[in-house]
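Below you'll find the structure, written out as structure tokens, and then a few comments.
Not every chain of the complex is shown here; the ones you see sit where they belong.
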Amino acid sequence: MEPRSHTQGAGMGLENFLNTVVVVSVKDGRKFKGKLRQYDEHMNLIMEDVEEISSKPITKHKLILLKGGNISDVSA
Amino acid sequence: MEPRSHTQGAGMGLENFLNTVVVVSVKDGRKFKGKLRQYDEHMNLIMEDVEEISSKPITKHKLILLKGGNISDVSA
Amino acid sequence: MEPRSHTQGAGMGLENFLNTVVVVSVKDGRKFKGKLRQYDEHMNLIMEDVEEISSKPITKHKLILLKGGNISDVSA
Amino acid sequence: MEPRSHTQGAGMGLENFLNTVVVVSVKDGRKFKGKLRQYDEHMNLIMEDVEEISSKPITKHKLILLKGGNISDVSA
């Protein structure tokens, strides 16, 4: 990744994560691991083949939409 | 589902869930299972034949409107 | 109710509930049951002949305005 | 009150309460009873001759401005 400075526009930086497996933390502490398929300018995310890795046992979701306003971070 | 990148517009990704049975988690921890009938650009949802599966006993609602700002995720 | 897809505009779906008795849940856990008389684009609601069914004993209000930003869901 | 449907504009429904004694609940659980004198499009309220009825003993305020974003409901 090359150093970049300020970027304007929707979903800053999410292009770095598209179609890769990411872990998304949401504000209530839950964590979701799966492939990032789609995002919009509010950082709403569509993930596929998702495991809610913070639950015991792990819950699986074929498709999940995570509300942007509820997301804390996205990591790879 | 084909890989897609950034999409602009209202209700990103909710077209994937329309008229199917979904589980919606809201910020206070409640979960609602039912058919997604309608949504708007704030991610307000109208669901039909809904079971509040997080309550004991399960509460049923013929029709429910869930406020977009209160929604955490929508899964199928 | 016929399947409908995305709708733009104020108070999405609230026309389904107008002038009927609804139960409104607000974010602090209180529940209000009464006739929905009016709403606006922020989902502020005016209800009439309202019972605060989550209080003991049940509190009655001739007229109540519920702030949209504080509402969690509206059910029928 | 005649049935009305969707209304656009500032302070929806607050004209029903102007210059009457109302009880306002705010998000931290306090309740204020007094005459509603003024409001704006953010639902900021100016009340006169106010009793903070949730405090013991009841606190009195000649004039109070309640921040709209902190209000939960207004009842009569």
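Letters A, B, C and D mark the chains as written, and numbering starts fresh at 1 in each.
Here is the rule we go by: a residue touches a chain if its C-beta (ideal position, glycine included) is under 8 Å from a C-beta of that chain, and two chains touch if they have at least 3 such contacts.
As the structure is a computational prediction, the values presented were derived from the model and not from experiment.
**Student:** What is the total copy count for the complex if 4 chains are drawn?
**Tutor:** Number of sequence copies in the full complex, not just those placed: 7.
In this section, only the chains that are shown with their structure count from here on.
**Student:** Pull out every residue in chain D that's touching 2 or more other chains.
**Tutor:** None at all.
**Student:** Would you mind writing out the residues of chain B in touch with chain C in their complex?
**Tutor:** 10-11, 14-15, 18-19, 26, 28, 32, 37-42, 44, 46, 48, 50, 61-67, 69-70
**Student:** Quick check: in the complex, which residue numbers of chain D touch chain C?
**Tutor:** 1, 3-9, 12-14, 16-17, 27, 29, 43, 68-69, 71-76
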